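Left out: one protein chain. Kept in place: all the others.
Chain IDs A, B and C follow the sequence of writing; residue 1 opens each chain.
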Amino acid sequence: MEPVCLVIGAGAGIGGNVGKRFAKGGYHAVLCRRSDKEGLDRLVSDIEAEGGRATGFMLNAVEEDAIEDRVAEIEASIGPIEVVVFNLGAQIGDRALANTSYKQFEMGWRLACFALFRVAQSVFPRMEERGKGTLLVTSATAAVRGNKGQHSHAAAMGGRRMLCQTLNAEFAPKGIHVAHILIDGAVDAPDTLGKMLGEENFQKLREARGLEHDGLLVPSELAETYFHIAHQHRSVWTHELDVRAFSDLAWWNH
Amino acid sequence: MEPVCLVIGAGAGIGGNVGKRFAKGGYHAVLCRRSDKEGLDRLVSDIEAEGGRATGFMLNAVEEDAIEDRVAEIEASIGPIEVVVFNLGAQIGDRALANTSYKQFEMGWRLACFALFRVAQSVFPRMEERGKGTLLVTSATAAVRGNKGQHSHAAAMGGRRMLCQTLNAEFAPKGIHVAHILIDGAVDAPDTLGKMLGEENFQKLREARGLEHDGLLVPSELAETYFHIAHQHRSVWTHELDVRAFSDLAWWNH
Amino acid sequence: MEPVCLVIGAGAGIGGNVGKRFAKGGYHAVLCRRSDKEGLDRLVSDIEAEGGRATGFMLNAVEEDAIEDRVAEIEASIGPIEVVVFNLGAQIGDRALANTSYKQFEMGWRLACFALFRVAQSVFPRMEERGKGTLLVTSATAAVRGNKGQHSHAAAMGGRRMLCQTLNAEFAPKGIHVAHILIDGAVDAPDTLGKMLGEENFQKLREARGLEHDGLLVPSELAETYFHIAHQHRSVWTHELDVRAFSDLAWWNH
Partner (left out) sequence: MEPVCLVIGAGAGIGGNVGKRFAKGGYHAVLCRRSDKEGLDRLVSDIEAEGGRATGFMLNAVEEDAIEDRVAEIEASIGPIEVVVFNLGAQIGDRALANTSYKQFEMGWRLACFALFRVAQSVFPRMEERGKGTLLVTSATAAVRGNKGQHSHAAAMGGRRMLCQTLNAEFAPKGIHVAHILIDGAVDAPDTLGKMLGEENFQKLREARGLEHDGLLVPSELAETYFHIAHQHRSVWTHELDVRAFSDLAWWNH
C-alpha cells in the first residue's frame, strides 16, 4: 500500500502536472477526470514511463456516490489517500444574468462547491484517524471578487473559499492541512483555456504571451508550489496563497 | 399601484422592522415568511395601525416557482417592486463536518444563495426596464470568514456575497443598487436568536447585553440604515457596509 | 457652548459639504484647511446665510502643535467636539518609485496617517470623558490595494485604515464611533480633482461623466451618508463602507 495523491480534475493542465510531480515525489498518483479517456491514459503512461506509479479513473463528480465510492475503492485497493488535489472548476465564460440558467447556476455549485464538501466528507474521517493529510484546492480570482457575467462561477468559488476556511478551522488542529491556492491568471492548459479559446486562438495567445514570455502560468512549474505547500512542516502551514505570472497585473490592480 | 418594498424573510427581527420602516416611508410593504402566519398577520396590522400599507404572504423560498410566482403576482396586483430586502438566513448552529449532512449543506445553499439568484432573475428584468431598483441583502460575518462548525452556513453566505458582487457589476450601471449588509453581531430578534437560544436564555442575554445596554443590534434602529442606503443618490452608492453594537468586537479583532 | 463638528480638510468638495450638512443638522461647523482663505470664508458665509453656525481656521496639519492647539482652543472657546471629519488626502498622482522622494513619502504619512493619530490623541480623551463622540475618516481605494505609482499614497492610506481599526477597537466600547469611508471613484470637487486636472479638463470630465450623468460623486449627496453614519444608534454602528457612482466599476472588478 503506497501513499496516494488523489487528483480530482486531472486534465493536461494543473491537475495532470501536479499528479506527475507527486508521482515523482513517491506518491501513487490517482488521476480522475470526467472526459477524454485517451488523455487520461496518456498521463498515466507518461508517469509510468518516468518510473512513477499512477492509476486513472473516469469520474463524473456530480453523479451521486461517484466520489464516495471512488474514495472507498482507492483506500481499499491502492493505498491511503494522503493528499487530495481538488482541481474542478466551473468557469462557463461570461454570461449575463438573463443567459445564466438555474441549471447552470446549480451545476456550478455542484461541481465547484458541493463536490468539495463530499470529498471532505469522504476523505477527512480517514485522514483524521491517521492524524494527517493534505487538501490542496485550486481556486480562482472569482473566489474573492465577483466580476460581471460570473454569477455562477463566482457564487460557487466564493462558497468554496469559505468552505476551505471552515474545513481548515476544524481539521488543521487534527493534522489535516487545507490550502486554498488562488490562481490569478491564465494557465497554459490545452484542456481548459485551449478548449475555451479554440486551438488556433490558443496557439496565438501562447505565442504572444506564453512560451518563452512566461506570461501564462506554466502548470509544471506551478506543481512545484503545490508540492512544497503539501510538505510544509506542521508548525508553518500556509492556508492561502496567490499565484500569477510576473507580467500580469494582480487582480486588485486595475 | 404603489411602490413595493418586498421583504423575503420577514420575522419579528430585521425583516419585519425594515418592512415597517419602508411602510412609514411610503412603500407598500409586502412581507413574506415561511412560518408563523399569526406573527405575519400581526406585522401587517401593526403597519396598518400606523397608517401604512402592508400585505403578508406565506412563502417557502426553496419550493419550485414559489419566488417566481409571488413576484409576478405582486407586480400584477400590488405594484412595482422598487426595493427587495433579502433577509433569508441559513444559520443552523455550529456542527462538525461529521454532523453536517449533504441535505443540510444543500439546504443552506438553496435558502441563502440560490434563492437570491432566483429573486434576481425574477425581479431584475422588471427593475431594469424601469431603470431603477434596489436590492438590500442582509448578510453575516460567515460571508467573509469561515469559522469552525459553519460548513453549510459559510459556504452559502460566501457564495452569496460573490453573487451580490456579480449582480452589482452587471446591474448598477443599469440603475439597480445592490447592497450587502454585513450584520456582525447578535440581533435582538425573538424569531431567530430567540428561537435558537430558547425563551429563557434569550431573556437572560437581553438583560445582560441587550435592552438599555444596547449590546444586541436593535432591528428598528438598523432599519434606519437600510432605509438610508436604499435612498442614497445614485452618484454615491454603497455596496458593502458592516454593522455591530458599539460594545462588540469587530469580527477581525480577537 | 454648541456641539462642534470639526472638519479637517474643508475644501469645496467632501469636507466643505459635510460641514454644511452638519451645520444644517444643528452643529457648529468648524472648518479647517491649509490654503485658500477666501474659499474658506465663502464656506463659512454660505453656512451662515442658511442660518447655520460656522467658524473657519487656516491649519497646516503637518506643523507641530497645530492640530493639538486648535483642538484645545475650539473646546475652550466654541464647544465640545462631538464629530470629527478627517478629510486630509495625500494623493500626489502616479509616480514611479524613482520619482517618489523620501520627502514625499514622509509627507504622505505625516498628512494622511500621523495627523489622524494626532487628532485622536487630542480629541479622544475629551470624547471619552463625555462618553461619546464620532470620527468619520474619508478614505480612498488606495487604503485597500496598492496600485502602480501609488507608493506614497497607498502606504499612508493603508496605515491609516489599520489605525482606524485600532482606534475603533479601543474606543467603540467607550462610546466613540469610528467610521472608515472608502471613496471609490472620482469626486466632483473643484479643489482636489479640479486642481489635479486643470480647469478645462475638469469641466470636460464633468460634462462627460458628471453633472446630470451622476458619474462623479456629488459631495453634497455624499454628505447625507456621513450625517447618517454619525447618527446611527450605538447598537448598530458601521465601521466601514464603500461609496461610488452607480456607473463606476467597483475597485475589485476589472
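As a working rule, a residue touches a chain if its C-beta (ideal position, glycine included) is under 8 Å from a C-beta of that chain, and two chains touch if they have at least 3 such contacts.
Source: prediction; values computed, not measured.
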Given A:V62, A:A172 or A:M196, the one touching the chain that is not displayed: A:A172
Statement: By the document's definition of touch, the residue of C:V62, C:I78 or C:A169 touching the omitted chain is C:A169
Candidates B:N147, B:Q203 or B:S220 - the one touching the absent chain: B:N147
Field: Residue among C:I47, C:A66, C:L111 or C:A142 that touches the chain left out of view
entry: C:A142
In subunit A, positions touching the absent partner: 165, 168-169, 172-173, 175, 177, 188, 214-218, 221-222, 224-225, 228, 232-247, 249-250, 252-253
Message: For subunit B, which positions touch the chain that isn't shown here?
response: 144-148, 251-254
Message: Give me the subunit C residues in contact with the hidden chain, please.
response: 96-98, 102, 105-106, 109, 113-114, 117-118, 120-121, 124-125, 142-143, 145-151, 154-171
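Rule of thumb we're sticking to: only the chains that are shown with their structure count from here on.
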Statement: Rounded to the nearest Å, the gap separating the Cα centres of subunit B and subunit C is 31
- line: Whole-Å distance, C-alpha centre of subunit A to that of subunit B, is 34
- line: So subunit C residues touching two or more other chains come to 252-253
